[in-house]
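Structure, as structure tokens:
The complex appears here without one of its protein chains, the remainder shown in place.
Right after this comes chain A.
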């Protein structure tokens, strides 16, 4: 991929703040390969140098053997030039040893560099991910993180560990060999080059032609098809089996398999003639035949000395191997390059802007103010439009509305999952964007439905916000969250590792996360009301814990059941990203608007239950 954008080195600096969500879609590759590998550049240069020396050294033994032939064939009246013979043999042995030693050293160096750059890249990725907007971590992007930090960095192995040295060898070995051969006999050299050039040209035509490239892409698509058919087949099999139709998904899967198989055959057949011809022309057997045959003709015409054929028989065979080797690893190199591009793309994701030093400001009080907030996940439409709302300290504000109305989006703006695209959110009069992240999260915490426990001890999980909390404080929080007794029952108690020695049910995990929030003790709390009903087995315990957590804080609640928040100080009804009504429960009921209608539906669904006894006609269901 020529010139992957070194000119885009700088991410656009004038992007509006908070456009991070959008940038993931276009994901400009702003970081070049050179910059990714900068930390090991020195070692890679050294490895390439060692490999160049090694390549020269590896050609010498062949030259020496040819020279030995000359010495041994030139038997004079007083026998061989013994001293010269031993010298030449010694040089052959020594340079071969040196060549292998240097190759090993270069390879080891490149591999160690690869090992180190892997760590460096993973650290950079992790550090960067710690700064991108929280909203970036969608399901898709979490998968991206796993592949980029794990698989992609590993896939770059070939690029760092092998390609640099392989390339050096592929250039130096033919150059040195050809140099020597030209010096020996330029005409024979040209003759030797004929099959080599022909073979390489065939090879290049095969891999470079439009139809080959199209075939390669098609092959990639066939692979992708069988991949997704496999995923679908294996994940969906329980579904199709229960419908007694194993045949269906199965058919799609076997069709994809047959496609792949027959495509593979067609594809290799279409290239087979060229590739086989090229490989045969370049094969050592043919080169030997060619060099000795044509060389023999030269000798018989008196154009060359028989002895001069020796270096050609020795070096000519070795000319193509390194280049072909490079061709074989072409696929690996391509994969490594695209892996590197993905890594670079993640590193190029715009981080959430932090206030420049000196521009931070200190909030006065904990009143939260949404001021004509506008927000869109993309440029096309806005999820929130002109939303203004004030949360007074110590009050409960509930957000209600149908799914897609923007209540979750609005609630997530407060802990800065995203930045607003218009308007402002202020705490104590200070814009969120002018609060350093650490300061913000000492003011705002949240409890959502998806609990995130770390594979660490129970104690560390609870004390996440305050690692220095005393055991008493941790236990008190756990007790208030109704999880203390459960933890005490564990074999390791508070030291049990979550996910290994301690497995928690959904409700228990929920209560642990509440204990965590209790210990963090922030004045403002964002809460998803569904949390209270996330686990039917321990609803009451979760609810008691939530009631304790809510006490005395400024609360913003995403509400799904209206009944839960009927006592809230303020209920804001959202529809299509706007607040259409707000007030207390009684006021809203009296207004007879959207809220009153939802309340009626909620009441009705609360009374329904499936029954086998009462047959339902289609009409009754409407």
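Rule of thumb we're sticking to: a residue touches a chain if its C-beta (ideal position, glycine included) is under 8 Å from a C-beta of that chain, and two chains touch if they have at least 3 such contacts; residues count from 1.
Here is the rule we go by: contacts and distances are computed from a predicted model.
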Name under which UniProt lists the unshown chain, selected from "NADH dehydrogenase subunit L", "Ligase-associated DNA damage response endonuclease PdeM", "Acyl carrier protein" or "ABC transporter": "ABC transporter"
Residue of A:180, A:203, A:375 or A:417 in touch with the missing chain, whole complex considered: A:417
Residue of A:45, A:190, A:214 or A:306 in touch with the missing chain, whole complex considered: A:306
Sole contact to the chain not displayed, among A:46, A:490 or A:550: A:550
Full-complex contact with the absent chain, from A:223, A:424 or A:580: A:223
